[in-house]
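Removed from the display is one protein chain of the complex; every other protein chain stays in position.
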Amino acid sequence: MKKIINNPNEVVQDMVQGLVAAYPSKLKVIPETLVIARKDAPVEGKVGLVSGGGSGHEPAHAGYIGKGMLDCAVAGEVFTSPTPDQVFEGIKAADGGKGVFLVIKNYTGDVLNFEMAAELAEAEGIQVEKVIVNDDVAVEDSSFTTGRRGIAGTVLVHKIAGAMAESGASLQEVKRVADKVVANVRSMGMALTSGTVPAAGKPSFQLEDNEMEIGIGIHGEPGIERKHIASADEIATELVERIFTDIDIPKGQEVVVMINGLGATPEMELFILNKKVQNLLKDKGIEVFQTFVGEYMTSLEMAGCSVTLLKVDDELKSLLQAPSEAPAFRN
Amino acid sequence: MKKIINNPNEVVQDMVQGLVAAYPSKLKVIPETLVIARKDAPVEGKVGLVSGGGSGHEPAHAGYIGKGMLDCAVAGEVFTSPTPDQVFEGIKAADGGKGVFLVIKNYTGDVLNFEMAAELAEAEGIQVEKVIVNDDVAVEDSSFTTGRRGIAGTVLVHKIAGAMAESGASLQEVKRVADKVVANVRSMGMALTSGTVPAAGKPSFQLEDNEMEIGIGIHGEPGIERKHIASADEIATELVERIFTDIDIPKGQEVVVMINGLGATPEMELFILNKKVQNLLKDKGIEVFQTFVGEYMTSLEMAGCSVTLLKVDDELKSLLQAPSEAPAFRN
Amino acid sequence: MQLNVTNTVQWMQKANEKMQTNKDYLTTLDQPIGDGDHGINMARGFQEVASKLEETTYTNVSEVFKDVAMTLMSKVGGASGPLFGTAFLKLSMKLKGEELVDQTSFGAALNEAVNGLKQRGKAEEGEKTMVDMWASIAHYFTDNEHSTPAGLMESADAALEKIKAMTATKGRAAYFKEKTIGHQDPGSASTYFIFEALAEVWKGDSKA
Partner (left out) sequence: MQLNVTNTVQWMQKANEKMQTNKDYLTTLDQPIGDGDHGINMARGFQEVASKLEETTYTNVSEVFKDVAMTLMSKVGGASGPLFGTAFLKLSMKLKGEELVDQTSFGAALNEAVNGLKQRGKAEEGEKTMVDMWASIAHYFTDNEHSTPAGLMESADAALEKIKAMTATKGRAAYFKEKTIGHQDPGSASTYFIFEALAEVWKGDSKA
């Protein structure tokens, strides 16, 4: 394992301190927690937005804190959901009296811990609502199983729900648009190499030199198929077609595109992929409203990428374009 | 070599097209070139700012195009300076009648090609000035040799010269502030692994599993010392101390800090490094005006980082904080 | 069997030792069909449990389990944190007020723990999760009139074999579907170590 770290068991603490030290005028850490909050949190009279999850997905989640996006992000250990008490601290720090909205990615651990935190908060009289993001079409959405995972689409939920909350909307209104995003966003990823959890010290899985895996999750969860590495155009086609199999995107529909790097993949490759994605969408008669290319939801130093498509209407478009001051999402 | 690409010899063309397709309202490509320009270039009555160099450093250089930063970026082949005719196209595309300013990193290839382009432009009556960025303290600054290299500090030159140009300043004024940045900016990098040039197909160099190299360049140029991998705190200390050996930064001086990832290093590690860098500066009585943490000047999928310090005065501070609409540098 | 404050604390300390010893093993189990953090999570959590019990004086078993529950809940994270937390919280609640815990009470408390796990995890038996191991342990104490350390381990070993052959349909392992067959469920393995610790303390404790 080659990493720029100190003690592998203290990477999250070190990171949180280094993060707040980078943006001291924008962020603060809630003392004795791994909860990072807007410097001015709680914002009175605004619905508080709380997200979080395991660490190792940077800039998710703390990079999305700022006016127009999140109020708090709760950082768990690497790839491990934060605990209910920590999430509860985040809820309290975000609570400006108008209720708190939780953005949860659909993993058993995240759901359990955030739900328990919500119960603790409600017991203290804080109104809590939530959305469970499940954009990853690599996983079957069956009621008998855990269901689709939450991946890069989560960032668009942060943005849109955040803009809604910033506008002074009610908790129900925030939930309504968050649900709308979740209903309309789908993603699909692929990996060329695995990342290494610092405390584990070795790669989470191994791919051969000529192998890739389609449909991988952001914690190294397996995908649909492990196969011979293909060209960027073929990869783009496979990821986009998988999304179209899952969700109906009619001709003329406007979409937002996110080409997300998983950690080690250079931006050059993301742009090469984007070229083909845009051409595929054009061929299908889909209108691209806005494109995001970069590292939004990573998996440590995994090489690979994901493609996210979000169907947008006028409301989502205007919320998407509302200002954001989060370090990792400026527009 | 595991990469998301099509033909290894066409990665730059593919990338340029994918980049402009991502930001069609902000960027355009000058037909039949690898020159990317602001959608509204040339901006009448504004000094045009042109940068560029080999590809593989994304988001440098095209990511810094936008109101408040560059007018054009010229993309060479991977790690290979663009040719004079291409740079000349960039100069023409940026020329709004008030002269064109070139930001050149100090590599023989870049200097030669940009200087020949400047001669071509001057022959056509376009006024050209330039700055040669040489912030990398890993290299001795001797008049008998090639001198220090230009690395991540270049991004701060783009920002500050760009803000000056946007304010309507003259070519000489733009040159003055660019020279001021170059005189006050120093960087030092280190690597854990090498990147792979697509057309070469194999890593540029090999480091053992327990080795790192201090003082590495952004094209895999060698550093000062290859040694056993150290902790983040030790790495931070070595990089910062090397900078302090090269440039005098008195107690009470305000600086801008840039913690730059070289490609494969997760943001988590950059923040861990930043924690120590901030503490070291505090111990020295240096005031940090602003910190940037992220991937600003990469080297394909190299794992590693660089630290940049820029001594700022009131003029540089206000230019730094002026708005920028470049995709890769928002403030 | 009989649980009192002393041997319950011993049990938990022994469980911690096992988590530290088997940290890498549990992580290895979690790599092919999970995300490779289970050993790290459990070792971190039980280390904290051990410290907490070390520095606290207890007057009954229920209180011990309550602290175990709260510590696991706040230190483990992931799926297993709230689940183990819930299980021990249910033990604590069911055993409230009991001076000495006998086999009948313990069996009843384990049944409560299993119910709590099922509810929290929205899981049933047979889904290849820690529910299966907890359920088999509960069955052992409720179905056998005279429980013994050796009997407990025999039944736990058998459960481990059965679980290994299952297909996961809950938790992160569910993404691997049929590929989980033949792989051990990490949460069941850590549960096994917890009860192996009980068996060892119980065997060495004349009063138990």
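Letters are used for the chains, namely A, B and C, taken in the order the chains are written, and counting of residues starts over at 1 for each.
We adopt the following convention: a residue touches a chain if its C-beta (ideal position, glycine included) is under 8 Å from a C-beta of that chain, and two chains touch if they have at least 3 such contacts.
Note that this is a predicted model, so its numbers are computed, not measured.
Considering the intact complex, the chain excluded from display touches B. When the full complex is taken into account, the listed residue touching the unshown chain is B:Glu77, out of B:Asp14, B:Glu77 or B:Glu267.
In the complete complex, the hidden chain is touched by one of B:Asp85, B:Glu122 or B:Glu241, namely B:Asp85.
Checked against the full complex, the candidates B:Gly150, B:Gly189 or B:Gly220 give a single residue touching the omitted chain, namely B:Gly220. Think of the hidden chain as still there; on subunit B it touches residues 9, 54, 76-86, 107-109, 112-113, 116, 139, 144-146, 149, 197, 199-200, 204-205, 217, 219-222.
Going forward, only the chains that are shown with their structure count from here on.
Chain centre most remote from that of subunit C: B (centre = mean of CA atoms). Spacing of subunit A relative to subunit C, judged by their CA centroids, is 32 angstrom.
Centroid to centroid, with C-alpha atoms defining each point, subunit B and subunit C lie 54 Å apart.
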